[in-house]
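Left out: one protein chain. Kept in place: all the others.
Chains: A, B and C, in written order; residue numbering restarts at 1 for each.
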Amino acid sequence: MTFAINLGLVLLIGPLLAGVVRKVVRARVHSRKGPPIVQPFYDLFKLLGKEDLQSVASQVVQYAPLVAFASVLVAALLTPMGMRAPLGQYGDMIVFAYFITIAAVAVVMTGLACSSPYSMMGAGREVMMHLVVEPVLIICLITAAIKAGSLLMWDMAAWNYVNGPAISMVAAAVALFLALQAQVGKLPFDIPEADQEIMGGPFIELSGPKLAMFQWAFFARQVVYASVLAVIFIPWGLTFAFPWNVGAHLLKVIVLIVLVGVIDVVNPRLRIDQAMSYFFGVIFVALVAMAFALIGA
Amino acid sequence: MIAIAEISARDLLVPLVAAPLIGALLCVFLKRRASDYVAAIFATITLVLAAGAIGNLFSDLDATHRVPLGWLVNIAGESRPAPLVFELSIDALGALMLFVVTVIGFLVVIYSSEYLSPRNVEHPVANGKGRYYAWLLLFVGAMVGIALAGNFFQLFIFWEITTLCSWALISYYQDEASLRAGFKALIMTAIGGLFFVLALVLMYLNLDTDPFAFDALGRLAPGLRSLVFVFLLVAAWAKAAQFPFFTWLPDAMAAPTPISCYLHAAAMVKAGVYLIARVVSASYGLSYGVGLLTGIMALATIFIVVFLFLFQDDLKKILALSTISHLGYILIGCALGAWGSATAFQGGLLHIAAHGCGKGLLFLSVGMITYFTGTRRISELSGVGRRLPIVAVGFFVGAFTVTGVPPLAGFWSKFLILTGGLELGGFAAVIAILLLIESMIAFGFFLWVGQRVFFGSPSFDAPPAKAVAWPMTTAVIILAVLCLVVTLFALPVIQHIPLGM
Amino acid sequence: MAVIDLLIGALILLVVGAAVTALLAKRRAMCGYVAFLFVAVASVWVGVAAFHVLSTGSPIAGAPVLTIAPLNSSLVFTVDGLSAVFLLITSLIAVCTTLFSVRYMLVDERYSLVRYYPILLLFFASVISVVSVRNMLFFLVFWEFMTLASYVLVVFETDNADARRAGLQYFIATHIATGGILLATILLYTNAPVKSFEFEALLESTRALMATSPALIHLILALFVIGFATKAGILPFGFWLPNAHPVAPSPFSAVLSGCMVKIGVYGVLVVFTSLTPLSHFTTVWGVWIAVLGTVSIFVASLTALQQTDSKRLLAFSTIGQMGYIWLALGVGLALLRISPAVAVVALMAGLFHLVNHACFKSLLFLNAGAALYRTGTRDMDKAGGLMRIMPVTAVTAIIAALAISGIPGLNGFASKWLIFESGIVGGFEIPLLVFLVVVAIFISAVTLAYYMKFLGMVFVGKLHIGQEVERREVPVSMLVPQVLMAIPCVAFGVLPMLALKYLYVAANGILPAGYSPAFASLFGSSPLAVNLSLSGLRSGAWGPVAILVAFVGCLVLGYLISRMGAAQTREVPMWLCGEEHDFSEVRYPVHSFLLTFNRYFAKLYPPIPVPRLPRPTAILKLLDIDRWLYYPGLRWGERIIRVISATHAGFPQLYVLWMIVGAALAVIVLFSMGGGP
Partner (left out) sequence: MVQSSLPVMLIGVPLAAAGVVFTLGRWTRLCREGAAVGGALLTLYLAVLAVGQVLSGASLNCCQMALNLDGLSALLVVLVTLVTAIVIFYSLHYMYHQLRKGLTTEARLVTYYGLLMVFLAAMMWVCTTNSLIWMYVALEATTLATALLVCFFWTRASLEAAYKYDMLVVAGVCFALFGTVLLYSAAAQYAPGRPALLLTELGQIIPKIPPSVSLLAVAFFVVGFGTKAGLVPFHAWLPDAHAEAPAPISALLSGLVIKVGAYALARTITIFAPHYNAVIVFVAIMASASMLIGIFMAWAQDDLKRLLAFHSVSQIGYVIEGLGFGTYLGIYGGLFHLVNHTLFKSLLFLSVGAVMYATGGLRRISQLKGLGKRMPITAACFFIGAIAMGGLPPLNGFWSKLTLFMAGSELHLWWAVVIAVLVSILTLGCMVHAGYKIFWGHPTTALVTNPGLKEVPVAIWLSMAVLAILCIVIGVYPQIIHPLLHRGTECILAVYRAGAIP
């Protein structure tokens, strides 16, 4: 059942949340009506049916979208979403972090395989963003692990729930939230795709089902990232009875995604070097959090 | 066969000294090819006899076989018994020296048969080989004599003969440079020889019985003992080209390369350190001060020389300078021995063999380079390895041997010296560590030289296919193998060399 | 026949093989196959012996082969659990690389093979020997012989100035490092109660010295650590490595990176387990080792990111990965006294990563070698998209690259995961370790990044090679080794417990009794999943089988979804926003990839300046004794002679005067000295 819950959350709520953000946040800010909330699903289904154009006959391009999709799903299965994760006893935070990375690998490989200068550039940017953003996640999770004495994500959440907020946990939560924007690929950090600059970057040569799989994977990824933040650092509602705990979790995720959406809408895109400088700052914050954890605060 | 088995080491000593001398005498009258064969035959005979003598000794390495030959009445004075001065003997230390001298002597003779030929690009030699071999064999005889000397006096006699031979052989080409170099070598080593004489005189005056026996120093009064030691040390410095007498050795590179190999790497210069080794081995109660003097001067030599060879362009001079520093190593081994470290002493002795093989190999390799190219300047050579692969192997094996890369012989000797130095602690440890540093510098430099000379695109055309030069190649290969296996022979021997304490 | 005889037999076989191949060097192909034959048999024997040790858990020892009496040392071949691990990876690499060499070395006929196969075989023999002795003297001998042999192979292409320079740098650096090790060894020896170079004797020496002169112990340990770090390529001491590894013939690069640098790790392990009793020194130096490892990880990986030469990139990567191993060892050693469970896991993690790195780094070098064999260039700009013509090579390269970057499901992940887990948990005791681990995790992403670059530029993407390149896969004899080496990458990735079981034997063997908790209490009892319990509780989990099943399930799901619309495929040209360009014009250069990021770290690994010694004329003059002492002395002598000779003027009158004066003087002198008997 937990399999179904987690998969359902990421696969269905993910695109839906994107629709919500478009409809509720972006359209509102743009002072327009906006598409329906389920518009992302329409797009996905449309793409799945469209012609698959191939400019490079590379096996990598063939399988990368599926790998990205699958890895995000596995990451989702490793993430507790209001209750123990279905694969929680088979993988801890590091496994999670690496699985979520595979999606990025798939993107980069696609970009490289396409060999277009735009895709290459996009792939490069993807790598660079990943390099500076991922440490934040890791450090924050380690902070939690240090507090909890375990690297299993559920244990961390449980510890936070039981022992209440600590300085280090709060600081880590802040850092993670600052990174969330980039993790989910939103402005001001959607640098790798940057539609207006490099035409979607790694995805420039993709079309049809491949693009759809990538997009769906990314919708799902938003939920996964938000869930990590929500479940470990905002442990409210973990002890609720079954449907409510998931509900509470969903609520937290929605709030986070909407917040991300707001930021997305009101910010212009940064240059890659600006972004990196920014994230070095965030990493520092995260490290401070970890230091606090190490001294027991 | 039984008859051969019953020959004792003692029976072999006189023929052993005589064989090369007879060969030398014969060679005087021979020309060209004939002298090649005669020299080779007598070198072989010497080698076989030496092998017999050493082999016999192996049954009891602690033994000393003596053949007393004569008393010297003319210095007996009125009231004292005549001292025994003519005496051949063989013991472990002598056997070690004998091994180095005869084996490398044999190889050098073989090597020379091709080196001294009209095909030699640097120094084409058409005739005059008889004279060359005569001196060379005389020298072999003298070195055998040194190795077999039963007392200081005997050692001194052969010592001076080697000086003479070195003078004649360095001047062999008779151009201005070699004449001057030969003269310089003669004078500087003869000056050392006079110190040896003074030491002998002092021993004679102060000892009534056996004044020249190897253990004489131990029987002298402490102050006098140090004085005699210092005199012997000065003699050894001159012979072994130590500071401040080292300047003759680089000049002596004007000699034909096989001569440089034999005299200035393997044999003659070793006589100097052999003397000190003898003293340290047989004397009791050497003072700390003389060890200090030996050690510090050797150390100074080593570092001066290291500095000098970094800025040399002439391959042979580099080898000569390196030889100087390695003799310093042996002297340091002896100095540490004088301070009581048997390990370091054995290391120093082992280095006699190790360095003899390694440096000999280097010289022979460089000799082949000059034989084919006519130059020995590093800056004019490159890619020699492509044309002369065996030479490259020889050079590198030699270089690694002398710089102490295991499992080659030089490693073991340096290791023992180092261990001994650190065992003693204090200043000896400092010396040991400095040695290690020198070793590293020399290693780096030799490696650089080797690469510079042997790698890259060849700087000269391939030698004609006919010029196989097998005598030279054979000698190089044998020595290269020796660099690896000499330890197996020498290690059991050095354990039986006592350290007078 | 005792098992150890297999090992000795293998050594003899390798030496004989060296002689045989030396004789056959003129017939290049034959020589290669013969060498392979010898290596294969020897490797199997060694492998059997090693596996025997690992499976029984008890070390085996032979009889003394050689005795050096002045130093109280005998050569005894001994295999314990730790050695066995190294022996196994050596065997694997030896077989694979030798087979790979056969065709690879056929190409360039400028260089005689007499400098290749015989030396290679001797090299393997020395590696096998160096890990099979428990006597520091012989350890050093084999150690340095290993260096010597590897030097010869590094400078194999003697016409290549880079190779010469790298070889020089390599040999000098490691020789100096060995000098330090030697010094440390002798320092221990001289203080040993029983004068011997056996590990046991030296251990007693260390124990004694710890009480009396801790400073000396620190010095000794520093020399050891620096020495082994130099060999292992740990920065800043391993600066030679990125120069030397790329220039060697590719199969030997694989050996260097896969096998030789590991012996440095072996050395450190030996020092801290066999030569040093467990004490606070272990802890202190453990932390230092971890720090060194992290420095290497950080510097090397970020530098690797900047490379455009494929083999150089791999070389930097080697340093980085060695850094991981050192980090793990450091963590293990640091914690050994404090929390043995974490320490054991960390040590095992280090060993595991070592084994894994041996597999995938060798494989990567073989891949790069295969690419080089086909394209003739190591410049990633000059060749790309080789997957089209070399599918097997490319797939194995992808496996290796993903494994080394730590993609879950492959072996690199399993070991890194263990390292991170133990490091983080160890951080509860020594907080510094957590920061090191954070760096390591960060760099893990960097590793991924540069392997993306490597794969993307060389194998993936549009085929982009010169006209002269033959467009087909490399020969089978070069493919087999690659596939062979890819197998453990996958196998240990999916079933890490398989490896851990044996590594536990190895780690257990080198630790003091009572320091290693039971295997099951550390890793759980399931053979399919690693359930770590480090501080009593279950603190981490990695169940590759379950997760991979899920992953495959998700893949199928994804595939089904993507085929929902039954989309058609169509070949189209690359879209360059409507403009027409030749591909070569718009090709994205390697240098630009990640340029922005690299700018932050461009100064991390400055080129090492080669000092050009000015000719110190003044000092040389001073040392030229001839010039200021002897020759001026001679001139003075001449002057005296001239003065004296001027007195001999030639007049008889003068001479008569001399006589008279002389006679007068004689009388005066005699009388002034007085008579009297």
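Assume contacts are C-beta pairs under 8 Å (C-beta built on N, C-alpha and C of every residue); 3 or more make two chains touch, one makes a residue touch a chain.
Everything numeric in this text was worked out from a predicted model, so none of it was measured.
For the chain that does not appear, the touching partners among the shown chains are B, C.
The missing chain, though absent from the display, is touched by one residue of B:22, B:125, B:164 or B:230; that residue is B:164. Contact with the chain that does not appear here is found for just one residue of C:26, C:581 or C:648, C:648. Of B:34, B:121 or B:191, it is B:191 that touches the chain left out of the display. Residue C:673 is the one among C:211, C:613 or C:673 that touches the chain missing from this view.
Within chain B, the residues in touch with the undisplayed chain are 70, 72-75, 77-78, 156-157, 160-161, 163-164, 167, 171, 174-176, 179, 182-183, 186-187, 190-191, 193-194, 197-198, 200-202, 204-205.
Residues touching the missing chain, restricted to chain C, are 637-638, 640-642, 644-645, 648, 650, 652, 654-656, 658-659, 661-663, 666-667, 669-671, 673-677 (touch as defined at the top).
Quick note on the criterion: only the chains that are shown with their structure count from here on.
Interchain contacts link the chains end to end along an open line, per the touch definition above. For the pair chain A and chain C, the distance between C-alpha centroids works out to 39 Å.
Chain A and chain B have centres, each the mean of its CA atoms, that are 78 Å apart. On chain B, the positions that touch chain C within their shared complex are 243-244, 246-247, 304, 307-308, 310-311, 343, 346, 383, 385-386, 389, 400, 405-407, 411-412, 415-416, 418-419, 422-423, 425, 432-433, 436-437, 439-440, 443-444, 447-448, 451, 454-457, 491-492, 494-495. Residues 45, 47-60, 65-67, 69-71, 73-74, 77-78, 87-92, 94-95, 97-99, 101-102, 105, 108-109, 111-118, 120-121, 123-124, 127-128, 130-131, 134-135, 138-139, 142, 145-146, 149-152, 199, 204-205, 208-210, 212-213, 216, 272-273, 276, 287, 290-291, 294-295 of chain A touch chain C in their complex. Contact residues of chain C toward chain B in the complex are 68-71, 112, 114, 137, 140-145, 147-148, 155, 158-159, 161, 164, 167-168, 171-172, 175-176, 179, 182-183, 186-187, 189-190, 613, 615-616, 619-620, 623-626, 629-630.
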